[in-house]
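Note that this complex is displayed minus one protein chain, with the remaining chains in position.
Note that the chains are named A and B in the order they appear, and that numbering of residues resets to 1 at the start of each chain.
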Amino acid sequence: MGGRDGDKGVLTQGTRLGLVTVLNEAHLADVTSSQASLRQFLLGLPSVDQVGAEARAATLASRSIKTTAKQFAIDLAISMIDLTTLEGQDTPGKVRALCAKAQRPDPSDPSVPRVAAICVYPDLVSTAEAALRGSGVKVASVATGFPSGRTTLEVKQADTRAAVAAGADEVDMVIDRGAFLAGRYAQVFEEISTVKQACGSAHLKVILETGELATYDNVRRASWLAMLAGADFIKTSTGKVSPAATLPVTLIMLEAVRDFLDITGRQVGVKPAGGIRTTKDAIKYLVLVNETAGAAWLSPDWFRIGASSLLNDLLMQRQKMTTGRYAGPDYFTLD
Amino acid sequence: MSERLAVKKTYKLYIGGKFPRSESGRSYQVTDTKGRFLANAAHASRKDARDAVVAARKAFAGWSRATAYNRGQVLYRVAEVMEGRRAQFVDEVAAGEGLSRGKAEKAVDESIDRWVWYAGWTDKIAQVVGSSNPVAGPYFDFSVPEPTGVVAVLAPQRSSLLGLVSVLAPVLVSGNTAVVASSYERPLPAITLGEVLATSDVPGGVVNILTGRMGDTAPWLAAHMDVNAVDLAGAAGDDEHARELELAAAENLKRVVRAPADEPDWTAEPGLDRITSFLETKTVWHPVGI
Partner (left out) sequence: MVTFEYAPAPESRAVVDIKSSYGLFIGGEFTDPADGASFKSINPANEEVLADIAQAGVTDVDRAVAAARKAFSQTWSKMSGRDRGKYLFRIARIIQERARELAVLESIDNGKPIRESRDVDIPLVAAHFFYYAGWADKLEYAGYGVDPRPHGVAGQIIPWNFPMLMLAWKIAPALATGNTVVLKPAETTPLTALLFAEICQQADLPPGVVNILTGAGETGRLLVEHPDVDKVAFTGSTEVGKAIARSVAGTSKKATLELGGKAANIVFDDAPLDQAVEGIVNGIFFNQGHVCCAGSRLLVQESVYDDVLARLKRRLATLRVGDPLDKNTDVGAINSAEQLTRIRELSEVGEAEGAERWSPECVLPERGFWFAPTVFTGVSQAHRIAREEIFGPVLSVLTFRTPAEAVEKANNTPYGLSAGVWTDKGSRILWMSQQLRAGVVWANTFNKFDPTSPFGGYKESGYGREGGRHGLGAYLVPSERSGR
């Protein structure tokens, strides 16, 4: 995400559509000024037809990505992975192993790119930070009472500050889905902007937990709410709730960041997380990015995939493409 | 004491809820089957046909959007009012068709009952011919019948009342409006029916009745680009004329009910063919989602 403040952060005016009928920049401050105005704005967003959105995602998923395009997509996908371990049984040893994998995913092949980040619980941030220092792989930490988010704002702030202090480059927070579903949008907004402040210079990914939001309309509203509150990334899921990331949900979020850039000039990243296990799946997400938000998002700065087992499948597919023979799992490290 | 001088009725056209004389100013003598003078009837021209189509089109929106319940009551009301004029219809049918009084009474009764039969169909036909369609996908999909629009009805030449009602009522059931070219030689029950319609809640323009020679109006109606369908019943037995009318109707793809080789027995139970011939099926799709 390093390039966000550079010239990549804002697309040229020529590519912006200026969807003034939805919102203009001057209007933005008004929108977030009260619960009433937030509610009015979020409920006024164009609705999402479930069947149409799912059909669109399914059509894009049927793209046939072969040969050179597949090679390109595999390397891009590897470079976008937030290699994740979020288990109660995590230990420093486990995290260090993962950090090694992150920097050199295939020890036998140095041409494999490193992943984007390691994603761990706050107490393991320092371990990861030490293991990754100077590697270019970022350290991401979940925070704010992950995964349910059911704790006080004070604790959430403290959780965030601790992670950042321990060396987290990125913070993955969860929103209060209860407050969101109850329509207390201002409360959710406040929480996100407070956590954003607590992040300091660390980048904030806001987890919507779309599996609990029930409708695509809610996914769109939550995406906008998070972006208005200062999210650098919007992220689908904790991975602890089923369904986690899906193609249609990610489609809706990609439309949201595309429109948000259009109106505000600020680019926000997207991170599907959970349930993306195969190369085939990952490529479908990249197609979705390519044809929805556009090529500007085809970078680890703007698109991440939260995953653990996906990496080995990408490596196996990659090896198949270089050697011409099918790969076996025994030849890739299990970390 | 001298006999009272009878007041003779003037039989006129029925267009847009009014009873105008023909635009042509012409009329013709109507006689009974023995050649005795009965009345003068208006000789409708192509311009009368044109006016009738305009009136029918104008009435279409209201009649087709009326509730089926309402249309059913209106058509039932036609039967009620006819019942009150039963004697007059019997006289006209007996004279015009050369029937015994008993047979004429039977024809009139059957005509009134036919209105009752069709009146009951207004709010049932959609359930019989409509459907919900179980498509293989997340969509609710249903088909409903809708009226075709303005229908030109060439009424049977022989059966001046029962035949007329049998071709007119099914057109009206679903919400079409009609321009009727009546029997040439036996027009009087048609005009009297117009008077019944005018006094029985049928909105003006829903039915328009033209008397006169079929050859003067039918070709214009069949060719009219604002007529959606045509029933050629009145051309029964005249194959060449029927063919010409069907050719003219092809110009805007009118729905055509062809003329039979011979006028059928109108006392038979009608079935639904005449209703469904003037229906369009509309299918509506909508996604099902949250």
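Quick note on the criterion: a contact is a pair of C-beta atoms (placed from the backbone, for glycine too) under 8 Å apart; a residue touches a chain by one contact, two chains touch by 3 or more.
Because the structure is a prediction, the values reported are computed rather than measured.
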Task: Just the residue numbers, please: which parts of chain A touch the chain that's not shown?
output: 8, 17-22, 46-49, 51-53, 55-56, 62-70, 72-73, 76, 255, 286-287, 290-291, 295-296, 298-299
Task: Extract the touching residues of chain B with respect to the undisplayed chain.
output: 65, 128-129, 131, 133-137, 139, 141, 143, 148, 228, 239-240, 242-243, 246-247, 249-253, 255, 269, 271-273, 276, 280-287
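In this text, only the chains that are shown with their structure count from here on.
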Task: Provide the C-alpha centroid distance between chain A and chain B, rounded to the nearest whole angstrom.
output: 69
Message: For the complex, give me every residue of chain A touching chain B.
response: 49-52, 54, 214-215
Field: Residue numbers on chain B that touch chain A, as the complex places them
entry: 137-139, 287-290
